[in-house]
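What you see is the complex with one protein chain gone and the rest in place.
This part shows chain A:
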Amino acid sequence: MTYFPEEVVEHIVDFLGSHRDRNAVSTVCKAWYQVERLSRRNVFVGNCYAIRPERVMARFPWMKSLSVKGKPHFADFNLVPYDWGGFAQPWIEAAARGCPCLEELRLKRMVVTDDDLELLARSFPNFKSLVLVSCEGFSTDGLAAIATYCRGLRELDLQENEVEDHGCQWLSCFPDSCTSLVSLNFACLKGEINANALERLVARCPDLRSLKLNRAISVESLNRILARAPHLVDLGTGSMTVNHHTEAYHRLINTFLRCKSLRSLSGFWDASSCCLQAVYPVCVNLAALNLSYAPAIQGDDLIKLICLCFRLQKLWVLDCIGDKGLAAVASSCKDLQELRVFPSDIYGAGTTAVTEEGLVAISSGCPKLNSLLYFCYQMTNTALVTVAKNCPHFTRFRLCILDPGKPDPVTNQPLDEGFGAIVRSCKNLRRLSLSGLLTDKVFLYIGMHAEHLEMLSIAFAGDSDKGMVYVLNGCKNLRKLEIRDCPFGDDALLKDVTKYETMRSLWMSSCDVTLRGCRALAAKMPSLNVEIINESDEADEFQENLSDLHKVEKLYVYRTVAGGRTDAPDFVWIL
């Protein structure tokens, strides 16, 4: 095949979608490397510090879509200090210089400034889609720049970002000539919105299919918007506070009656049960429903709503649904694939409405279930074994027992056997989060059976270094390992240092690794960045007094071809 002309190779390579396949192709020979790099349109960078942006742009000059991730996952839970890094600026600048054809940019857990957004808006004439997930550092002024300068923008999707509110004018910055919007999501914005400008924008974008409003949008406004956009497929409602005796409520019912294309619903910020009836007409077609921001919707009203959605594939709810509610879901929603149950009262008294019973009910009623995130206060081994038997198709299994280190309440045993059953049964498991009382044994099971595991999250678990070593030895496809508050130390860290080159990253916080161990790792593996984050006040004495045996607060290790980074703040040490 190496003797085929370039055009033919290119044509063949075009059929390869996945990054991994394309990466493999590029290593065959120089000719194939060239063909592949010039024909690559989608580039994914899982760790912004693994490679310098200029190098990416130089290798893929015709790139159309770029996706970059910044901070480690535990940054979501405030474990990574605010100014640790993950800046979008060098990426946008390099792309502006090297890849003018860029059409799509997706950033996750990065720091994006208004200046960055303005540069982005002005630099790419064909820019079509901006997706920001869990980012921070920008305000509505940056959005105004995007709206103003991105002609032909199709998608602006802001998911769970921290955005500073500098007023509602940004929405009015979309020119009258902007008619190309397909997807607009500003649900995370905290401020007011110019409802008139929004209604006019929606009215002139006939291709709009996904619209997610923020809390500031009233029901009256929602009515007018939906009247202009009856072809919406995906809707995030605004505040949804409506008294069901008002005219607004009656109009709402009629509006939803006309939305025959709706397949996905979210929002319901301040919704109460009385507004739910308005939504009944669309339930039968819903594939996805997110009620996890609606604590006021509870009990029978909640159950009644969900049970109408018999085609549901994805459901996100609060735990006030209860075991009884989950049983009802299990008997109605036979096509369910993804379930997330969030805690509604995390500072509460320790009694939630969902237990292992709800999970077992779901597993027996919904055999197609493949993705789970479940917060509860207790779990039993028996339940997990049953779930494993009922649902062998899990690819993502995340269980969070809210009480750290809590054993099986019936037997007082650790949950090793339960999780062991999960990894044995679910041969395609790619992502796993553990919780509850766990010994080294669970890690032995994971190392032995979780062949396709790519991401593992561990907290308050294990007895000794052996636990971590089982995982590192056994899980051949492991890409991300994140550990907090476990008794794993230097011996485990240094057992097989070359393993980390096969992974994207390792995070360890509040464990037993010491400065000596980290230094040893850094010395042995120059291809890794070994970062130590020390925020305590002793940081000043760090230089002088710290013995090698000082335990490291937070350790972040990742493979890189970019060398040590130059933008790290004072409290981050790169060994």
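Keep in mind that, in the parts below, a contact is a pair of C-beta atoms (placed from the backbone, for glycine too) under 8 Å apart; a residue touches a chain by one contact, two chains touch by 3 or more; residues count from 1.
Simple rule for what comes next: contacts and distances are computed from a predicted model.
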According to its UniProt record, what is the protein name of the omitted chain, chosen from "AP complex subunit sigma", "Auxin-responsive protein", "Large ribosomal subunit protein mL37" or "Protein O-linked-mannose beta-1,2-N-acetylglucosaminyltransferase"?
"Auxin-responsive protein"
Decide which residue listed in A:Arg484, A:Arg504 or A:Arg559 touches the omitted chain of the complex.
A:Arg484
Touching the hidden chain in the complete assembly: which of A:Phe60, A:Trp84, A:Phe256 or A:Phe375 does that?
A:Phe375
Contact with the hidden chain, among A:Phe60, A:Phe124 or A:Phe342, goes to A:Phe342
Listed residues A:Pro281, A:Gly322, A:Gly365 or A:Pro407, member touching the removed chain:
A:Pro407
For chain A, enumerate the residues touching the unshown chain of the complex.
74, 76-79, 134, 160, 162, 188, 269, 292-293, 295, 342-350, 375, 400, 402-405, 407, 409, 412, 433, 457, 459-460, 484-485, 487, 510-512
